[in-house]
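Other chains dropped; remaining ones untouched in position.
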Amino acid sequence: ACGGSSSSDGAASSQQGQTVEQIKKAGTIRIATFGDLPPYGYVKNDGTRAGYDVALGNQIGKDLGVKVDWVQVNADGRVDALKSDKVDLVLANFTVTDERKQVVDFASPYMKVSIGVVSPDKAKITSADQLKGKTLAVTKGTTAETFFTQNYPDVQLQKFDSKTQQFQAFKDGRVAALADDNTYLYAWAKDNKGYTVGVKTLGEESTISPAVKKGNKSLLDWTNKEIKTLTDQGFFEKSYQTELAPSFTSDIKPEDVIIK
Amino acid sequence: MADSNNSVSNDEILLSVRHLKKSYGDHEVLRDISFDVPRGKVFVLLGPSGSGKSTLIRCLNGLETIQGGTISFKGEPIDGREKTWRRLRTEIGMVFQSYDLFPNLTVAQNILLGPTKVQKRPKDEVERQMDGLLADVQLSEYRDAYPRELSGGQKQRIAIVRALTMNPELMLFDEVTASLDPEMVREVLELMLGLAEHHMTMIVVTHEMEFARRVADTVLFLENGVILERQSGHDFFTHPETDRAKAFLESMAPISDGE
Amino acid sequence: MLAADAGWTILFTGDNLTRLLGGLWTSVSIAGLALVFGIPLGVVLGALRILRNPVLRAVLRLYLEFFRIIPTLVILFLFYYILPREMGVQVDGETIAVVAFGLWVAAEISDVVRGALISVPEHQIDAGKALGMNGLQLLWYVRLPQSINLMVPATINLAARVIMTTSLLLLISVIDVITVGQQIMEANRMAHPDSAFWVYGFVFLLYFIVCWPLAMIARALEKRAKERNNG
Amino acid sequence: MSWQVIQQALPLFRKAFVLTLELSAIGVALATILGLAIALVREYRVPVASQVCATFEELLRNTPLLIQLFFLYYGFPSIGIKLSAQACAIIGISLLGAAYMSGAFRGGFSGIPTIQVESAKALGLSPLQMIRHVTLPQGLTRSVPAVAANAIFLVKETSVFTVIAVPELTNTARDLIGMYYRTDEYLLMLVVAYAIILIPLSVMLTLLERRVRRGTFGD
């Protein structure tokens, strides 16, 4: 009912996923995205999808000349969605990491990101060391989870399935702080008074890219070209203004997020 | 029998029923039943299936609430409250058609339950009485057996012993041999004959005509919830008054000689 | 947008109500398909289970025990992660759910059918045999008609359970009623920060409205079957 | 399939295994006690309480545990009631379990033949004595198989705790899959872990059923 189903026309996919030609022939591209992460990927009250990731996906669909079939995923389902051929492309705030490079192929990045930590003003956390012995909310399968598991083993992690659940638990005061990509923490903190992103960046700055099934060279090359063209056309700047800027506080600059 | 407090007194009325009425919804099962049972006598209830025999006997133990009439025990009318009945049930023993021993308790526990928990009599005294009764019915070796280890006839004899251990003044029996294999019927009937000889006051529903003939001081013949005929045991079987009773007696002796 | 203080209003904002009901419909139709596909399979397996072939019995028993012992959620994951890879075809969450639930339903139904078939008193079977009936005739004229009364309520109960279990679909990326609920909460997190109580409460109610009548029907049929058997 | 991956994940799985066992044990125990209480209240038609219990039973039996947990964990804080994830898990499984257990016990009680109750009455037993010596022991024995089946059901239902971030078996497996992408190994470990808990339970259930059917109580 909500565009969640993918085409299952039975066309046997190659080991590498669908090529661009196959996608064009099928007339649809299946893209994985979040459904509960405004302003990146979410569903409006009228049931249509919107957000920064979604805008990119829609543009890709238009340039391919095909319909976009959105598949809603949670963070921990992104790799398997590609592996098991449920989608052709992931546009779900997918941070590029070494582990992930082993299992999927990333195209050129379209966003900058690093891990941030948000906490209530009343008990503000300003450095990761303050978290020792405290509980921290993360979403399963995110870079924040991996980062804290590897670098701060004595921070107690509470791992949630979806963004909705982790933010809900955080707001209910079940955890001392919440770690996630700093960009959506900015957006979330703007919507929720009384919370601040006390730790703006942790670890190395990373990038966010579209991902395709490992070995899907055809779609990878096409996407790389597309990102370049769009960057040149200023698509991401425009998209930043319409999708992200209204959700961010004024101290965030476009350069902090998008890649020139 | 080990019991001895049932001496024959001069016609004291132990149980008295007057104008008893019982119906299930619209269905009148007993209408205007009256009779007196003197101490030491055996009453046998006969009648076709559905005539109300079980219902009547259940009323006499307070297992059914009655819609009219009175039941008096030892001269005192019973008010029908559950509490009154609970007290009286320790003086009125009852044994049912289907095996009613508690399967979760041993024979001894089954027997001791009432006397020790309800009558609150000292356990060793009750045990002595129980052992005597078990010996009488030749079931001493089954003292610690569970009911499932007994045959049907043995179960019913234990059920009777269980009732007797309460020292009841009146015993009610509802077709206690009806679910038994034919060969086991005898051992139970003989136990009951023994009780009658020891002047236990009893009301008995049975389909065993030969037994009824031998044990009954009085026969009440029921049909459709009324007492159609009331005779001494001997007279009822030799010359029943009503045609219904005659027909009934005939049907109970199936396939008699000649067609 | 309505006043921010009344959390329940978001249920009626925009298309939210229709979307929630649409999500519920997804769940119910997956359950329905699973039943449509699982019940006939289960009936056949159940009938096979009363045969005396030891190998067949062992295999079918194993099949049942697998679905009995492994939590449904885990079965769903097994199918979700492994099925598409092994089958080499593109399968979406809904299809996987229908297959996984369908096989589960078949396992449960096979046990229901077997239980009902063997609950027919042995002397009824003897009576059928004494009339010279063969195995199929016994099944058709004696066993099935006398056990159908027991199968129907058990099947309706199972249907309710399957519908309730569709709540797990959320975890394999099917846009079910709960996922829609979460989308709504996120899209309105500014206006209605405490919408969780209302949205989850409403979904709770929806499930109850669907499953409770089924349970009542099953109970009524069970009672009737019991009275029939005694009467 | 890599043995090394399995070995590395073993400590985490062991922890989750223990937690699953603990939560199951507590849940089953509470559910049994509460279920028995509800069954008795309903069996003896305690006014008001019995209607309340009936409503409670219907509500819980006809809604998924997952949504009950969401409601408890995410929904209740909105109205000022905040419980930890494990508390929600235990409350959720105990209440749901109680609703099922009550049904099992009532089934056991209703299977007691009327004749048993009547002969207890005929011995003059008071209602409480009757419960203590006759209906409770017989009803409990009769409900054993259904209670055991419910216990298995409840252990399986603990897998749903994953949705409120309780690090039990399912949650741990999914978490590892999300971090390290070794789906096959972790799923295998998950299935094996549940099999270790549930196969013995299931065998026990079969034996119990056979025993009760073979007439611990036959006549």
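Note that the chains are named A, B, C and D in the order they appear, and that numbering of residues resets to 1 at the start of each chain.
Here is the rule we use: a contact is a pair of C-beta atoms (placed from the backbone, for glycine too) under 8 Å apart; a residue touches a chain by one contact, two chains touch by 3 or more.
Every value quoted in this text rests on a predicted model; they were computed, and no experiment measured them.
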| item | value |
| --- | --- |
| Copies of each displayed chain within the entire complex, written as a formula | A x1, B x2, C x1, D x1 |
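One rule holds for everything that comes next: only the chains that are shown with their structure count from here on.
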| item | value |
| --- | --- |
| Shortest walk length in steps over touching chains, chain A through to chain C | 1 |
| Chain whose mean Cα position lies farthest from chain C | B |
| Pair joined by more contacting C-beta pairs (B-D or C-D) | C-D |
| Inter-centroid spacing, chain D versus chain C (mean Cα positions, whole Å) | 20 |
| Cα-centroid distance, chain B relative to chain C, in whole angstrom | 54 |
| Cα-centroid distance, chain A relative to chain B, in whole angstrom | 84 |
| Chain D residues counted as touching two or more neighbouring chains | 74, 77, 162-163, 174, 177, 183 |
| Shared-contact residues (touching 2 or more other chains) in chain B | none |
| Every chain pair in contact, whichever chains are involved | A-C, A-D, B-D, C-D |
| Touching residues on chain A, where the partner in the complex is chain D | 75-77, 79-80, 83, 99-100, 102-103, 140-141, 145-146, 149, 158-161, 165, 168-169, 171-174 |
| Of chain C, residues touching chain A in the complex | 10, 13-16, 18-19, 22-23, 25-26, 80-81, 84-85, 88-95, 171-175, 179-180, 182-190, 193, 196 |
| Interfacial residue positions of chain D with respect to chain B in the complex | 113, 115-116, 118-126, 129, 133-134, 137-138, 141, 215-219 |
